[in-house]
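Complex shown without one protein chain; remaining protein chains in place.
In order of appearance the chains are A and B, and numbering begins at 1 in each one.
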Amino acid sequence: MTKNPNTKIKTIGIPSEEEIRQAQIDFSPRCSSAGRVNDKETQKMVRYILDFARKHSLFVLAYGTGCGAIEIPATMTSRYDAERFGIRGAATPRQADVLLITGYLSTKTLKRVIRVYEQMQDPKYVIAFGSCTINGGMYFDSYNTINALDRYLPVDVYIAGCMPRPESVIKGFVKLQELIQNGNAGNGECYRKNLDWYRENQQKVIKNWNFPDEYNW
Amino acid sequence: MNNIIQKINQTFTLKAKQKNENQLRVDVDKNLVSSVLLYLKTQLGFIHLNHISCVDWIEDNEFELVYIVWDPENKITVLVHTRIDRSNPVMENIDTIWDQANTYEREMREMFGIEFPGLVGAKEFILEDWQEIPPMRKDFDTAAYAEKTYQKRPGRENARDVREELMKRTGEELPDFAKKYSRD
Partner (left out) sequence: MNINREKETTLYLGPQHPGITGNMMIKLKVKGDIVTSAETHVGYLHRAFEKLVERRNWLQSFTLMCRFCVPEPDPMELTFARAVEAIEGREVPPRGKYIRTIVAELARIQSFLLWYGGQSGSAGLYTLGQWSVGDRNYILDLFEDLTGARIYHMYMWPGGVRRDLPEGWVDKAYKTMDYLEKRLDDYNKLLFDNAVFQKRAQGVGIIPKDKAIEWGVVGAPLRGTGIKHDVRIDEPYEAYADMDFIVPTYEGGDVWARALVRRDEIKQSISIIRQALDNLPGGSYYNRIPNPMKWKLPPGEAWVKTESVRGEIGFYVISDGSNKPRRVHLKGAAYTHGVKVLEKILPGQNIADVSFILNSLGVCPPEIER
């Protein structure tokens, strides 16, 4: 099997895992400067198709971190039917695209959420749900809940309200789709680049990074 | 009802008194609590433990523990009150009488710092890696702690009275009915 030196993609046969990974990184909009296809128009089209596909299959991680989880069943079921936008649940972080933070985060949950976020694969998006993720909401003076989520995790879309209605949840997802189509969503790489800053903030709140014994990555 | 009051008072020389039509209150010395509860459970039929609560009376340097038990036959509730020293809070463990008391006691140990000798269960129940004084004590200031620990989004500091802040921003007059409910 020979490689085309210009495209770095095998012309025949099944690509190896390494090459698939490389291709994904290369095709992702944030790494566009390392484009293999020099033709601007082709690049644009490929990116458009990728984003179009991504925005219509948003797998949301089933993790009800707070009381906002009550409006998710309503959003998913018959009246509001979020599945027509391609939004549906995923059981594990490794299959999910969207981490939906449904409400306040206690420090104990924040530790788990950070881990869940780091387990998710790129491209990954975070939607923060409810006033308490924005500025603490009514728990602003609680000793156990964080106030501003974007100090600890990169957030793509905020949905205000306590509780936000299913319409606003769908509106938030549509906004995320818009951002994906424009190539502005997905901060996984930015998070990795600025990991020091995020870690510093996280460690102010989470004193002990160890998990119980039999917990593995 | 009167029958129960009489029985409690005679057995333990206490002063149980009726609170309302189906509740009665009895104030008990710390050392008597487990005997009174055991007597209520085995002799008088108060087999359901409703609740165990703790109140911090910082002025008196005391914790007040309230055990609430219920009799499913006669639908009567008894509130057993006791006070313990706040500077050295130790209380008898009653999870041999009711197993679910263990949960309450673990929570009180964590939230108030009350020690229950012989209590089984992990030290951490609700909090994780807590380094301050037990948070439900009155002398723990949650707002100051939150201020110190968590990063605030700018803009919230002026929002003590939202109406005044909005008035300043928009230049509108506060309506008359709202003036009546001012904070001062």
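List of remarks:
In the analysis below, a residue touches a chain if its C-beta (ideal position, glycine included) is under 8 Å from a C-beta of that chain, and two chains touch if they have at least 3 such contacts.
Computed from a predicted structure; not experimentally measured.
Although one chain is not displayed, chain A still touches it through residues 61-67, 69-71, 73-74, 76-80, 89, 91, 93, 104, 106, 108-109, 112, 116, 138-139, 141-145, 162-163, 165, 212, 214-215. Where chain B meets the omitted chain, the residues involved are 20, 22-23, 47-51, 53-56, 66, 68, 72, 75, 77, 79, 98-100, 102-103, 124-128, 135-136, 138, 140, 142-143, 180-183.
Going forward, only the chains that are shown with their structure count from here on.
A separation of 41 Å divides the Cα centre of chain A from that of chain B. Contact residues on chain A toward chain B in their complex (touch as defined above): 107-108, 111, 134-136, 140-148, 151, 201, 204-208. Residues of chain B touching chain A in their complex: 127-129, 131-132, 135, 140, 142-143, 145-146, 149-153, 155-156.
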